[in-house]
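For reference, the structure discussed in these notes is given below.
Partial complex: the chains shown occupy the same locations as in the complete assembly.
When the chains are written out, they are named A and B in that same order, and each has its own residue count from 1.
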């Protein structure tokens, strides 16, 4: 087992995490090879915020919630890596994830907790993988344990490159990542993955989905595996950083939570055999998708709820700060936003109520796929409510430099204050709202809500196909067979 | 106890129900006093359909689900009248209500099961009513037992007359039902109630809500009581019947499910003391509202889900019948409709997951108030999807008379058939769809979804006020106090 460490290192600390990022990965930004992302201004703040959150696991007051004792090793591991076996254990997972995402204001789509829950899904699915090939089942389990026992920060690579959505990868193999060859050491893969969130800041990446194999049957595109980001031949290209700014106008939210997205290029990368979990079995891959994502869908809703709560609290503070919070139309808008947060909580509750044991003995939250469509539908409106309330004030706020200028300051105090709030506090509030909803960072967050749940039209069609109409349909057809049965229609 | 029968009659049969409607009530339609609604063409079909459903309780295959054995009397009573004490018992209630509303295609907003669950709420709240006045608690309990043990069909009267929404009942007492006087026999009430659904077909009406007392403090408007519909001085004015039609074009759905709505006029009606449950205590009344409706809100969602399923199955059948069910935009619309039905199920699941014991020892579903707002928001769209798919075919379908005409028939067979469906079946299907969504009956059903959940804007504002933002707000304020804490902003 070439890539798995022999000795588990246990729970991460912030310091260890930052140190481990310096692993020689081939990472580029704006054409420059980045030596160590943890020391580069475009990545450092987000890495440090991740480190801060990881350190919370070690604080005595949070340890019980955020960690558990691994029965095998006796180590304390991150709660998100614990496979729940009862509803109660699932609810502990929920509270743990709520804590994390509340700390991060719902801004981290690919939080370690989210990805750990996919590793739990892989663990749960190991028997099925093993039924196809015993090595694959063992590989999956070994990888899960490796991740859990070393508290790894993971990412996953999903979408195919956005080259030509009307073309077929059988005609143009660049369109999807593919298995080029295999040898005694492993398989060689070539291709690219679009927009792998958090890749510059993760230890490993899990590859398991391609639109190409869910649609077609070309087995060369069907493969599940995981690799460290410093694997030779694996190139990470970061997008333009959105949490940095040239002037002195603060962007602390973006700096902390720009989790980055990256293209991954697989330049004929060797995936060792012990990192392969599935090969060429499209049916198994399709069935596995819903299974391994059962817990992450639940964690995703927890994260989304915190995002909605952040938008709601921000909108409410904005409204109060400019004296409009008593207006009925503003309250109605805030009520719509509060309703979004509340409905998201209902979906979590429903997932628990529908939960059941898997064939591997884990307690999985029930499927609430239709809520995914709903989430994508309302995401833009939630942002829009904040923007409408903040309006022009989102753009026009003094910077710390402005506030420090004695010629300007009296005017700022007088004309840029709000209702019961001074200019310093108000300007910080509005700039936070602008970051959340308006500038590049905020718009990337909004776009993420739209794209990461998959194509909206396709998901709606899936909801239709999944819905069991048989009982209602039978009743209607019976009624149509004899519409007047038992009813004497009233005529006059 | 003047109005309560000494001997419980147990489960209703259809025949007994129809006979009991002939109780001398003062019911008017189009200016005519109606002697017995069960024998009048405008009411008979809906009464008979109710009777048919009540008879199902007696069928051996449904008895276990639809009834329970009353521990006090040993009688079998309707399941909806059983006070659940555990989650499991609540889920039995759910299955029972699902059965009823599936039979009625989600068309009966005021089904006996819905109203029975409010009686259960009154039973649950009896101790609080009794704390204000011991007689009231005892009255409430006696009334619940009377209803349950005689399987009464109930209605409730909510809205104030729609006279002048900007006026105050303190200035114009006609605006709300009020207590005029009291004497040794009871209290005398005067006024009116708007749109009491099912009143012409119910045994009794429960009066417990007025916008006037939830807003103001005028104690003369605060009263809870229940009365038989044949109480002297209580006048029931039915609206225009919507399930009847002058021509031979079938309207079987409307005929069956036009549950009627009526104005109630209280012409100085004496309410005997043993029918009074609350008097002049506005705070208690306000607190009681959510409590006594906990189960009915849950049953209301069950009913709504069946309505949505009926709309979905109808839309799907329409699409298949004219060869459009494979079009992606149609499938996307059907997916939106299926999503509405699915989300409604999540809300039911959430209510179970949030359920808890009341102080009276009953297991109450958790509150999902925000889903009420959502339900009203999507109701019109659900109907619109069916209408858009059916389009002009909703209007133009042959009647039985047309089909029977030998000159017309060959043309109907040829040009008014559909895809894999003959003209007879297709015309019945489209006419059902028209009844569901287009004609007076269908539009009344749609309007009901919009109005019976209360004013949408006010409900949104309520969601805002109820939402606990404190944790997120505190986190944001801490961040705003020191935006740069732990973050070294990236500048270049």
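Please note the rule applied: a residue touches a chain if its C-beta (ideal position, glycine included) is under 8 Å from a C-beta of that chain, and two chains touch if they have at least 3 such contacts.
A quick note: this is a predicted structure, and the numbers were derived from the prediction, not measured.
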### Summary
Of the identical subunits, 2 are placed here; the whole assembly in this file totals 4
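By definition in this document, only the chains that are shown with their structure count from here on.
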### Message
Rotating chain A so that its CA atoms sit on those of chain B: what angle is that, to a multiple of 5 degrees?
### Response
180
### Summary
Rounded to the nearest Å, the gap separating the Cα centres of chain A and chain B is 40
### Query
What residues on chain A touch chain B, complex-wise?
41-42, 44-45, 48-49, 52, 102-103, 105, 241, 243-246, 250-252, 255-256, 306, 309-310, 312-314, 316-317, 328, 331-332, 334-339, 341-343, 345-350, 352-354, 366, 368-371, 373-374, 425, 428-429, 432, 457, 459-467, 469, 471-473, 475-477, 479-480, 483-484, 486-492
